[in-house]
Structures are given as structure tokens and as C-alpha cells.
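Please read the structure below before turning to the comments.
Note that this complex is displayed minus one protein chain, with the remaining chains in position.
Chain lettering (A and B) follows the sequence in which the chains are written, and residue indices restart at 1 in each chain.
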Amino acid sequence: MTHIERDHTWPEISFQDRMDTVRFDVHERAHITVDGRTCEGCSTQACVVACPANLFVPTSDGGIVFNYEQCFECGTCYLVCNEEGAITWTYPDGGHGVVFRRT
Amino acid sequence: MSATAPIAVCLKWTPARLDGGPLGPDAADDRFAGISPADRAALELALRLADRLGTTVTAITAGPAGAERALRDALAAGAERAVRLDMATDADSRDVAFELAQSLADAAIVLCGDYSLDRGSGSVPAFVAHHRRIAQALGLVDIDVDTATAATVHATRRLDGGRRELLAIPLPCVLSVEGSLATLRRAPLPRALASRSAHIDVVATPPAHHHGAPAIVTAYRPRARVMPAPAGEVVLDRLRRLTDAGTAPSRGETVVLEPPAAAARIVDALREWGYLP
Partner (left out) sequence: MPETPDVDVIVVGAGPAGACASIELARAGLQVVLLERGPFPGSKNMYGGVVYPRILDELIPNWWDEAPVQRWVTRRSTMVLTPTQALTVDFRSTAWGAPPYNGATAYRPDFDHWLASHAEAAGAQVLCSTTVVGLLRDANGRVVGVRTDRPDGDLRARLVIACDGVNSFVAKEAGLHPPVDAANYTLGVKETLALPKEVIDERFGVRGREGVDIEILGGTGGVNGGGFVYTNLDTIAIGAVLKLPKLAAQKRRPEEIIAGLKAHPAIAPLVEGAELKEYSAHVIPEAGLAMMPKLTGDGLLVAGDAAAMCLAAGIWLEGVNFAMASGMYAGRAAIDAIRAGDVSTAGLAGYERRLSETFVLRDHRKLKRAPHLVLSDRVQHVYPELITSVAERMFRVDNPEPKPGLRRIVTSERKRLGIRRRDLARDGLDGFRSFG
């Protein structure tokens, strides 16, 4: 069984700088909402690891805080979420959300 | 002034959106072009005023064919007529204003956004007012019209220090509004669909009289200033100096002097605090 564990010598930029390379036209309506109370009993909290935009933040009391503004609208969170109904997922209002340019 | 004279809204089409991060200036392309939030607020306000005064809205922009997208969006939102002055996006403000004034000779109110996406000098509204010899007001955060007479606009203007100025502006007039004033309504689907093939008046313009410097598309940034390095042996001390943390506020005083003396005192203080060389 190989498991790649190596020193990351690559000079990584901060996650905020990484997200700053992406353009978002944020709408005032949150298109994804998370019921933090449901998350308190969640043992996996898979969304925290899997969300490529790192928008799910675990809180000290076991819940989840979610920010919708820099969302890629990819769907990973609701796909990995095993708590029925914890994530309410819609697309942002037309014309808003992520705008890719060189992808 | 007739209450049925149209309300005009001027939309500044800017080739590249400037909040695009490192790609911004490269992406000079209609996909990333648009109008400012202030222009959108002006359009929304024009639609509301037209509704109350029982008149219509004419949307106008100066630019190449690509700029018609802004006009189609305005038609979708409720504008009755759209006019494009066929000009380059970097045309001189004086030429743009002259052509706008010609096309908008009958407008009761000319609404503009307070700033464009490329943060220009804001000179076009002033030139339009000049050409039409009518009043101009800018930096407006609230507008109301007496519908009975439709002769005067009552507006609130933002001043420094949180103050407001109340203005009574005789019609016709040119008004520039801030982006926070109103959120542009969402265009209904039937109008949005119809706008894709709607008619747009294209006005050919004569060769430019003025040849301004080409617009340089750069992000808006406040001016940099030199700060002296904070004194202190250890990092914590220097941080304290930088942030004033844990100390009584050392800066700031109220100057009660005659204007010339007050100006001199302010300059001295700014120099002392490192804001001026």
C-alpha cells in the first residue's frame, strides 16, 4: 500500500490568495444554506474536507458555519453530505455567482 | 417642462471589469465588460421616477456595438427606447457629452451613475449640463420629485463627515446618483426575451473634435503614503506603536483657528504623523 506523504516544499500561497484569483459576482441571497444543528451530530463532516473552496468551517460546539460567497457551485458538499437535509442547495440567481475565465 | 418628457439614463460601457483580480486588464472583452453599480442604480431610479411621473425612460450609451448589451438589459428592465452613440469607448468626455446633449435635448431629467467602472473623472454629466445650460447635482443618495408640478427635484447629497445637503433642483437637470441608492430590478422574462431582438437607435457621430489620451484601464487604488518605521526594540513594542494598542489615543485634535492658521496647523500635524513628507 503506497501512501504519499512528502514534505511540501512547493511555496504555497495562502488559501485566501488562491480564492482571490477567482471572480465572483455575489448575490445578496445565500444560495446554499446549512442547518448547523443537524451538523452537530455528524461524525464525518465530509463537507469540511471536500469543499474545494473551503467554505465549511467547523465550530467549537461541533456545528458548521458556512459562507456562500466564494462558492464554485460544484455540488460536492451535497453529494458528500450524509445528513439528510443538512444542506439546502440551489444555484445562485441568474447572472450571479462564480465567473470562470481561464478554465 | 412637460411631465411627459422622457427621463434619460446614461450608461457608461466599460470594456473590462476591473475587479477581476490578476486577469482583469487582460480580459478586455465584451464578456467581461459592463456598467457600474451606480449606473444600474440610476437606471432603477429612472424607471421609478418615470412610473410616478407617467413618462418613459430612454437609455443611452456611447460605445461600439458590443455596448448594446447594456441597452438590451435596460430595455428588459423597462426602458422604452435605447440609443447607442456609435463612438469608441475611449472617446474624449467632451465629445461624448456633446453628442449626449444633442440626443437628449428633450429629456426632463438626465440620470447618470456617480462613477463608472473605470473610475473616470465624472466629467461627462457636467459637460452635458453645460451644453444644455441646465442644472447639475452629483453624489446624490436620495431623490424625490413633486409629482403634482413635476418642476423640482428634491435631492439629498452626501457630504464629508456624514453630513447631508438637501437640494431643490429645477427641472430639467442632470443628476448623478450613488450605487447604494437603489438595486436594479430583475427584468421579467417576457421583456428579457423581447429585448434580445429589440430595436436600438444607432446614432452615427462625426469624427472626434477632441483627442483625449487613451483610457488607461487600471484598478482604483488609494494613494500610497510613506510611513516611518515604528521605534521599539522588540517586535511587540513596534506592533504597539503601529496599532496604538493599549495606549491612550495620541493623535487627533480639534483645531479652532482662523482658516489660514488652521490650514497651516493641519499641514504641520499631517507632517508630524507621517502622512506628508
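To be clear about the criterion, contacts are C-beta pairs under 8 Å (C-beta built on N, C-alpha and C of every residue); 3 or more make two chains touch, one makes a residue touch a chain.
Everything numeric here is computed off the predicted structure, so don't read it as measured data.
Shown chains touched by the undisplayed chain in the intact complex: A, B. Checked against the full complex, the candidates B:G54, B:P170, B:P188 or B:G274 give a single residue touching the omitted chain, namely B:P188. Residues touching the missing chain, restricted to subunit B, are 22-23, 31, 185-190, 192-193, 196-197 (touch as defined at the top). Listed here are the subunit A residues that touch the chain not shown: 1-10, 12-13, 15, 17-19, 21-22, 25, 44, 46, 49-50, 52-54, 72-76, 79-80, 90-95, 97-103.
Here is the rule we use: only the chains that are shown with their structure count from here on.
Note on chain placement: the centre of subunit A and the centre of subunit B lie 35 Å apart, centres being C-alpha means.
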